[in-house]
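The complex appears here minus one protein chain, its other protein chains still in place.
A, B and C label the chains in the order they appear, each numbered from 1.
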């Protein structure tokens, strides 16, 4: 069987989707996380439960939402509750298996910055801010992070810790009183990074087919650790690509003229 | 115009109903308060808003509920929210004008006992307990209390303060940090008692037609203060009696065979 | 994901002696069938939670199921006292019953806190009430912003919550409408949840913001038509007010109560069977 050609974004989305188990309850960020989560739902994980912070629980959108509160999410959900309830009963109440986040900047311990570039009081670039992320990172049983890998995003030191990953590494989460796992995978357009079992430093454990280690290192703002047994990510299969492209085509058609 | 004959219970209910202003938001206890509040709604106060602790807001029952959570309340309400929300957003949130309570025992400062007769740990009679009353008494802007007057109910000293009225009198509510008025009238089958403006001790300010002061005193377990200018309660008018009896007849018919 | 199970199996598997159990339902949708099954299976030493212990708790307490009761109002709504509840508190019959007494505002908030994964409830409560003297779990804390004193109480997090609802679909998603009480919060506050339902439908048809409990927060769904009776299920049947009144007589003496429970609950196999016997004995009473 020959594999179809695919883009770096496609293998990123497919790789992230594969990490969602069927039946998992997933608190979904907008954009890349939402795309990957819906791909999972439309392929191997039909019973994945998607919760969006705007209120929909069990959303099954037929096209990808452009905003975190598109009508399609509510219209296809099992029910829609208030935003406050999403954060109290569902997230803080410990009902979320996977928090699925994006990021503007990330460091070697998977700490995330979505607040500012530069000093907080005199920012060079003001980013949107925390949204739901600090509590998703703390209360979801496990966190997946998806973002494109670059020197700009994968930085040696983030200017601001909006959402803690593994803090300063080792048992830092435990010392902070957190009993959840934190980030277990960072999925990029180049590979998959997972925290070292002791130090919790992000380690490249899977590289996408055709990507070189030099490429990955060049896109990382620190001296990236590479796993002793580096795997090569399985290429997207025909069905995954078909479903993903269909989803994107439906989405584009629905928003045609926007 | 001759007045129709009426019962002691009827003038009690009518007198209590008259104290509810049109448009008032009223947190209604089951039984006598509910009957009086609905009589008000069906006579001079069509826009009174009735909230029941089970969840209905703006209930407009056509027959009186037997329980605090009858389906009729929800079916006729503007909406029905969770019981928790009733106590947080609506009562504690300061949205209730009138808390309308019954009582098992009451003292001269309108403190209410619905918990025990005898010692708490070894009760002679175990009563149902607090329900919503302690917070209704504290958070409603004003409280009305309706109960039949007797030595058993109007006692010199209650065994247990379930719900504070005016405490030990004077500024006791203020000293407790309460900014609401507390009980402003106690309506009985014999008359109406209101707190003295300084001491807050209950004073008979209105006596129902045909009732003697001796009767009232005999039904009170303390040396009851009588207002200098004691009024005689206006007798129920024909419309009030008609509406009340209709309501009771409809209620009896609806529950026929129960 | 909820398993669709017979009620006796769900109770057997999920409710153990000594467990903390909440059966909730505010006048509406009281899980009577589940209460009977707990009695039938002879559970002991339960810590029972319920805002409004009424007939079903009177029965459970009178049959010696409970060691401790956390509640805010215990009576026969619209009728009067609960005689078995009183006998347990006043006389320790059939066994001593510890009570932890709270108000509706507090206990409903405690379920909300439990559902929210918090160890405590924060509210304005008990100002001037003797309840705060007898319940050592009622504390004051100071607001760091305003200096105001607020009440803190422990949240409620039962081992198992049992509720009754109108409908489930085949996956075990549950729909409730009408008076909701604290059922959703009680389910979300618990480690496990049993939901008895009037019926399983092919497809729930909830309004956009309806009270839906997704299958994955429920442990077992049990189909028990009429399972809330003598309370009511909006859209299905009315409250059996006559039975609430009759209970006052049935429960007044220990002997009558025991006789009734033996015949109606212990010697029946299921709630369906109970309802048949109840219909027969109702004939006897009225004739």
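One rule holds for everything that comes next: contacts are C-beta pairs under 8 Å (C-beta built on N, C-alpha and C of every residue); 3 or more make two chains touch, one makes a residue touch a chain.
Just so we're clear, the structure is a prediction, and the values are computed from it rather than from any experiment.
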Omitted chain - touching chains that are shown: A, B, C
Per the touch definition above, residue among A:62, A:82, A:212 or A:239 touching the missing chain: A:82
Residue among C:150, C:200, C:242 or C:277 touching the omitted chain: C:150
Of A:20, A:73, A:103 or A:190, the one touching the omitted chain in the full complex: A:73
Residue, one of A:30, A:50, A:106 or A:204, that touches the chain absent here: A:30
Footprint left on chain C by the chain that the document does not show: 116-120, 122-124, 137, 139, 141, 143-146, 148, 150, 152, 154, 177-178, 180, 207-211, 234
Missing-partner contacts on chain B, residue numbers: 23, 25, 47, 49, 57-58, 74-75, 78-81, 88-89, 92-95, 139
Hidden partner interface residues of chain A, rising order: 30-31, 53-56, 66-71, 73-75, 80-84, 86-88, 91-92, 115, 120-121, 123-126, 128-135, 138-139, 160-164, 167, 172-173, 176-178, 255, 257-258
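Quick note on the criterion: only the chains that are shown with their structure count from here on.
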Farthest-lying chain, centroid of Cα atoms versus that of chain C: A
Cα-centroid distance, chain A relative to chain B, in whole angstrom: 57
Distance from chain C to chain B - Cα centre to Cα centre, in angstrom: 28
Whole-Å separation of chain centres (CA-atom averages), chain A against chain C: 41
For chain B, residues contacting two or more additional chains: none
Touching two or more other chains - residue numbers and ranges from chain C: 112, 184-185
